[in-house]
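There's a structure below that I have some questions on.
Shown here: the complex without one of its protein chains, the others still in place.
Read from first to last, the chains carry the letters A and B; within each, the first residue is number 1.
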Amino acid sequence: MLKTALMKAVATAALSTGLTLGTWASAQAVDLQFYFPVAVGGTAAETIQSLTDEYAAANPDVKIDAVYSGSYQDTITKVITASRGGTPPQLSVALSADMFTLIDEDLIVPFDDFIKTDEDKAWLAGFYPAFMENSQTGGKTYGIPFQRSTPVMYWNKEAFKEAGLDPNTPPATWEELVEFGKKLTKKDANGNVTQWGVRIPSSGFPYWLFQGLSTQNDVILANSDGNKTNFDDPKVVEALQYLVDLSTKHGVMEPGIVEWGATPKAFFERQAAIMWTTTGNLTNVRKNAPFEFGVAMLPANKRRGAPTGGGNFYLFKGASEEQLAAAAEFVKWISAPEQAAKWTIATGYVAPRPDAWETDTMKAYAADFPPAIVARDQLEHAVAELATYQNQRITGIFNDALAAAITGQKDAATALKEAQTQADAILAEYR
Amino acid sequence: MTASHTDTTPQAVAASAPRRKAFDLDTALNTFAAWVLALLWILPLAFAIWTAIHPSAYEARFELFAPLTFENFEKAWAAAPFARYFLNTFMLVSLILAGQFLLCTLAAFAFARFTFPGRSVLFTLVLLQLLVMPDILIVENYKTMRLLDLVDTIPAIALPYIASGFGIFLLRQTFLTVPRELDEAARIEGASVLGILWRVYIPLAKPTYLAYGLVSVSHHWNNFLWPLIVTNSEETRPVTVGLSVFSAIDSGIEWSVINAATLMTTAPLLIAFLLFQRQFVQSFMRAGIK
Partner (left out) sequence: MTATDTTARAPLSIRGREWIHAWLLLLPALVFLFAFTHIPAIATFWHSFFSTPRGRRPARFLGLDNYERMIADPVFWKVMGNNLWFALGTIPVSIALAIVMALWVNDRLAGRGFVRMAYFTPTVLPLIAVANIWLFFYTPGFGLIDQVTGSLFGWPHTNWLGDPATALNAVIVVTVWKEAGFFMIFYLAALQAIPPSLVEAAKIEGAGKWTIFRRITFPLMMPTTLFVSINAVINSFRLVDHIFILTDGGPDNASSLLLFYIYETAFEYWETGYGATLTVALLVILCALAIGQFFLFDRKVHYK
């Protein structure tokens, strides 16, 4: 027992050193702890650090301790654990889709109390509405968009030329995607496919890219209160059937579950002539694709459409009024046009406000690399990423249903019907 | 499961093997099959080395004259704090090993040399841990760590493994083979209980400590699930969790960089085991783990 006590003492001493230093500092300045996850390679972490340093230099009365908290999954775990242990951060970036989870765990406070002046209101109104859908519920604003993304379509211009297609015209509709895909699918002498027409990855979180298809079919997957899903809507079934048909009926996509992580590589290796993936891959593709490529919006069916994704800022309970106010100020600063532009250029995330695209830095960047604008333009058609209460579980159920249909275990309608029944059972208590 | 055959060294076995004929089809076939299997088994490591020393364009192209590069190692090193992860793993493994040696030695000694009420019940409870290991009690152990306020600390990763049923069992087996006369002699010389343990039992159990230590180190160096659950910052994450965080980015897998990171973080263990593999097998043999 002595040993346990001793170890505990050592560990807590180590932990609280940081803590006491913090308390000491707060006697003179507002002290903030800020968790941020990094989900893309490159210089994301360094950029955040330099932005917070810049803010601290301009505001000596605020001290910000930016803590790199790993992946999104790590971050949500960390904030839940820290909050339960009584030491929540004051500010954190977490998945926008985790908003309901954070509300359900009673961990976050809305930003509304810190948006008082007309200037503040104008700032809040300045974000793309597509991003705000995942940030507001019940008339309150819980999240401020920060590192947000959306899926786009990349195509191999050389492959288009070889297939006799215009290299500068990507497919704009579902029909064209199939039609082009058939021309782009190449077979060797044995009849084995050497190049697939299309690649829509379906491993890990298939719901996200599928949401592109369902939105294009003019249906939303969950309501904005996060307590009702529409998985068995006939339009959702139709969208899933289209995805399944790409492999089974039209033979333009690799059958089975298509790995997300290997998708850029498959594109570079000319295994697929068109791929759908996040805008977060722009820098990667630009650097590594051994051929000329284009970036376009996802094709349309009944309408254009794509989900958004990525992380929002959240304010946490347990912080003093003073800390929360300071945190909100920091958020306002870091999401202002100049800072947002810097962040976008460093990471490939989509700047969440139209005015960020009007800055000189951003204009220069867009002129140099026009594909960056595609994501922005798509935002006008974008919808909120699937988010509900008990989000991980609901999306888990939905992912399983998609996988079952894609691998031919169940037909689309049955799989989605079952998923809807399960989701209803879970969400009933939140209505 | 005793250590009675400690005199059977590999040399002795080899010396007594019959002389081979000039060409023996059976041997040739066996050698061929053994080599095929060996090449298959080493393939993942070979691939890791290939990708790590070539530009990423050659991840899936195996051309003899592909350009060599050291860039992947530099990139991996810059992209994540592997030095810190490495230090964390090192501290973790040392903490576990030290704790295991201490606690298991004491307990094994009690089971091997003392009679006391409840001995067989307690020993059964110890053996139970061979099957019901802390690895599967992740939900409750996590709650315990939260209660102790230890979540996200290195001791939290280590504590559940420190009293090892396997270690106690193994050391007890070894201690049982120590001749009674030796500890009688030490007792007559006036050695205390701990003195006898220290001067008689532990020196005789050295091979067991080595074998057990190697198993323990390789196991905890590579352990993933529990550290994944109980850590969430750079300061505590061991290399396995660090590697998974590093490779789980949204923008696709970069095998060349991930494999460079894998090689960097496992190199010390890999080299140590390659250097000591003969001793490793021998200590297993002499420890009576067979």
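Heads up, the rule we're going with is that contacts are C-beta pairs under 8 Å (C-beta built on N, C-alpha and C of every residue); 3 or more make two chains touch, one makes a residue touch a chain.
Since this is a predicted model, take the numbers as computed values, not measurements.
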Selected residue (touches chain absent from view) among B:66, B:133, B:182 or B:204: B:133
Touch with the omitted chain, as defined above, among A:106, A:119 or A:360: A:106
Identified contact with the non-displayed chain, of A:45, A:115, A:257 or A:336: A:257
Interface with the unshown chain - residue positions in chain A: 1, 3-4, 73, 77, 80, 101, 104-107, 190-193, 202-204, 254-259, 261-262, 265-266, 269, 271, 390, 392-393, 396, 399-401, 403-404, 406-407, 409
Sites on chain B contacted by the missing partner chain, in the whole complex: 1, 5, 8-10, 12-14, 16-18, 20, 26-27, 30-31, 33-35, 37-39, 41-45, 47-48, 59-60, 102-104, 106-107, 109-111, 113-117, 119, 122, 125-144, 159-160, 162-163, 165, 168, 173, 180, 193, 218, 221-222, 224-225, 229, 239-240, 243-244, 247, 253, 255, 258-259, 261-262, 265-266, 269-270, 273-274, 277, 280-282, 284-285, 289-290
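The definition used in the following text is that only the chains that are shown with their structure count from here on.
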Whole-Å gap separating chain A and chain B, where each centre is the average of the chain's CA atoms: 39
Residues of chain A touching chain B in the complex: 4, 7-8, 10-12, 14-15, 38-41, 67-71, 74-75, 77-78, 81, 84-85, 149, 260-265, 268-269, 277-278, 280-281, 283-284, 288, 290, 348
Residue ranges of chain B touching chain A (in the complex, touch as defined): 56-57, 59-60, 79, 146, 148-156, 159, 232-234, 237, 245, 248-255
